[in-house]
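All protein chains of the complex are present and in place, except for one that has been dropped.
Chain IDs A and B follow the sequence of writing; residue 1 opens each chain.
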Amino acid sequence: MMIKKADQESILKLLNNLKNDYNIAAPVLLKKGKKEIVEYVFIDDLNDIYLDRQPDSSPKNIVFPQNSAIGKDYSGDKLYDPEKKTILWGVRSCDIEAIKTIDQVFIEDEMYTDQSYKANRDKTIIVGLSCEEREKNCFCDALGFNPIESDYAPIYLFIKEDQYYIKIKEKEYESLFSSLFDGDQTELNELLKLREKDFNSSEFEIDIPIPLPEKDIFEAEIWDEMSEKCLSCGVCTYYCPTCYCFNFFWDGNDHDSTRYKNWDSCMFTTYSAHASGHNPRDSKDKRYRNRIMHKFSYHPFNYEGLGCVGCGRCISRCPVNLDIREALKLTEKYLQTKGGAKKDG
Amino acid sequence: MKNYDQITEEIRKIAKKILNDKTVDKVIGFGLGTINQEITPLFISKAEGAKKLVFNKNSHMSLAKYLLNYKNEDVAIVAKPCDSRAINTYLSEKIINRNDIKVIGIQGCPGIEGNTACLECEVRNAVISDYDVGEKISKKKTNQLKEEKDFDSLSPEERFKYFRNEFERCTRCYACREACYVCYCKECFTESNQPEWLNKSVSLNENFTYHLMRAMHMAGRCVNCGACELACPEGIDVRALAAKMYNTATEIFDYKVGMDQKQKTLLAEYDVHDSEKGFME
Partner (left out) sequence: MSNDFEPKIAAFLCTWCSYAAADLAGSSRIQYPPNIRVVRVPCTGRMDPFLLIKAFNMGADGILVSGCHPGDCHYLDGNLYARRKFVMLNELMQFAGVKKERLNFTWCSASEGKRFADVVNKAVKRVKSVGPWQGFDGKGFQSKEGELISEEL
């Protein structure tokens, strides 16, 4: 492990040099109509990097873009050069854990490896960013994740005002940062201690068995209540860093057609529609149940960890403010009162 | 004109009363969300819950759509003037029963912050209402929007560019569709694959097509409420095309959507002397 220390200016200089050999993707503040949205994009001008708050869209856009044409470049972005590796800059703990979740499914799964996803991931270097404070919508620590640092990123940034501490955990990346001054471990430790204190208290706490016991709650009456206001749009799943459902489409005309892999959303009415016309999830409570169950029951059952990392984007971006925390609370209450709660994970 | 707090008080009072005397089983209204400034639809079935109802400058959702979840149940709904027109349209399309619903109509709507539609609103009073809240104000077309965003002064190329820029960002999450009261189709054209109106991959060509087609379905049905625009997570000017349809219906056919529950929708009738504006001679 190596610790480096630098100010904003030398970081920008460093990135500017790295830009020649790497694609750089980082959060950028974009003006979209009347909204100001922070989103991960491939960037050219490094001054655009914006790390002041949790990005509104997740880095899923980079590692697993909405549209990818099969047999063509993984990302259609103009600034993306498939010959180069990609540095994914300033990813917060929740999003790193989310990439881990997707990796579990697309790479580490025993049955099947998604080769194009894997090739893209092999070319991606995640540079983590330690969180300073909890935002209104996030609750990663309540789910047992550590907002200050995630183990899944080989490089981690700790920023205090203008000062960057860089922790490089893997030898192969040390050379990237060799131009910077060495940092002091104790100084960093002190910073971390302070941060831990800031994160100590959480308004939201949850105590549910993981994986959620499907047989106890599948038929429960809570789902209707939870999803009453849901519109069945795709926002929560499109902006969720861990939702990875996709579908294949042929697009084009007689002369030119391409096979695409596109995000899909379990909140869409047609997601589970059969060709026969039958739809096992024909109402929004069933669809919402699937979303919760996938994240807290099926994923933990089939892989490890959770399918939700508590980033809260589904809360802040949902057009009707349907709060997944309230849904979890309802589940918790139901399990406790029905006596179904027992810890088995 | 009464302010948000006064209207909130009146809504609570009425909700409490009609839940208490069992006039309705449920009241659909607005409540406070879990994040600052957020508002969320609220479904109240006990009189004690009525105090959670609010109406404030962020109450942008079109609640009318939730009526479809409670067909044949006695429900009351808080309706802004635009939503009341949506309810009228539902009644005229005969998908809900007048007897099943009670409308808590907001008279003299103070408007919704950040909703450009309110700048164009010429109704301002609920057009269908069982319980009035607020007080009626005289209708006035403000048209402040024109000063902000005047499409008429732009050339076709400029407008084309503007819309391309907007629709480029669309992720086709369909929040705009789901937020709109009009869109209750069992199978939307976007999902149909026989015929396949729309390719499913997300590209500017398809996004633009989606928005044109959606706007075409809004013709004579859009009540210009702005819910679609405020639902869009990408801040896209979704309402512009639908609003064009809304305004065209008024200008060319002198048609105002949802002003009466007996009114037929624009494209469901004709007049022998209809305009042929834009036809080749």
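Throughout what follows, a contact is a pair of C-beta atoms (placed from the backbone, for glycine too) under 8 Å apart; a residue touches a chain by one contact, two chains touch by 3 or more.
Remember, it's a predicted structure, so these values are computed and weren't measured experimentally.
A.B. asks: Can you tell me which of B:I95, B:C185 or B:M216 touches the chain that was removed from the display?
C.D. replies: Touching the chain that is not displayed is residue B:M216.
A.B. asks: Given the contact definition stated above, which residue among B:K17, B:K71 or B:R159 touches the chain not shown here?
C.D. replies: Selected residue, touching the omitted chain: B:R159.
A.B. asks: State which residues belonging to chain B touch the missing partner chain.
C.D. replies: Here the touching residues of chain B are 151, 156-164, 167, 189, 197, 203-206, 208-209, 212-213, 215-216, 219-220, 241, 244-245, 248-249, 252-253, 266-267, 270, 272, 274-280.
In this text, only the chains that are shown with their structure count from here on.
A.B. asks: Provide the C-alpha centroid distance between chain A and chain B, rounded to the nearest whole angstrom.
C.D. replies: That gives a centre separation of 33 Å.
A.B. asks: Can you list the residues on chain B that touch chain A in the complex?
C.D. replies: My answer: residues 33-36, 38-41, 43, 61, 65-66, 69, 114, 166, 169, 171-175, 177-179, 187, 191, 199-203, 206, 230-237.
A.B. asks: Which residues, counting only chain A, touch chain B once they are in their complex?
C.D. replies: 32-35, 37, 66-67, 136-137, 228-229, 231-235, 238-239, 247, 249, 251-252, 258, 260, 262, 265, 268-270, 315-317, 319-323, 325-326
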